[in-house]
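Here is the structure we will look at, set down as structure tokens.
Of the protein chains in this complex, all but one are displayed in their positions.
Now for chain A:
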Amino acid sequence: MKIYTLKTKQYLPISIEKAWEFLSDPKNLKTITPEYMKFEVVSGADRKMYPGQIIQYIVTPIAGIKNKWVTEITHVKNKEYFVDEQRFGPYSLWHHKHFIKEIPGGVEMEDIIDYKIPLGILGQLIHPMIVKPRLKEVFEYRKKKLIELFGTIETKASNEIIFV
């Protein structure tokens, strides 16, 4: 059983309040997701984020095949972190931690995702060919859109998307 981890950091020149308001609103996910994925929030995003919140989405990640995703917001600490976990969707496991913290000039946004793909050995074979490049593309797009929306902060820390 292989569990993969994806880690990203990005530095935004905005206040922690503004970062939290934007990042914790599921309606903004559409803005920072590639258009070809046709991301749509179906339900559950009509209130401010809270633990136990179920959000349903439709995404079209590969070959025009529509996928329904259901995630639960399991943990929320105001202006510090929140966690979403897949309850129904294409992954066997999807556990996404979103952290933000204040730094000089803005905020550091850190994402840590632990995920597992189905289909056993076959899944492990397709991971480097399909899943990993697609996730990298999605997070690169998000980074670019956030820079367009807010700008960026120069830091010595790495801005890379790391797969473990």
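The rule is simple: a residue touches a chain if its C-beta (ideal position, glycine included) is under 8 Å from a C-beta of that chain, and two chains touch if they have at least 3 such contacts; residues count from 1.
Methods note: contacts and distances are computed from a predicted model.
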Just by its UniProt name, which of "Thymidylate synthase", "Phosphopantetheine binding protein", "ABC transporter permease" or "Putative membrane protein" is the chain not shown in this complex?
"Thymidylate synthase"
Per the whole complex, from A:D25, A:E80 or A:E148 the residue touching the absent chain is A:E148
Touch list for chain A against the chain that is not drawn
13-15, 104-106, 147-148, 150-154
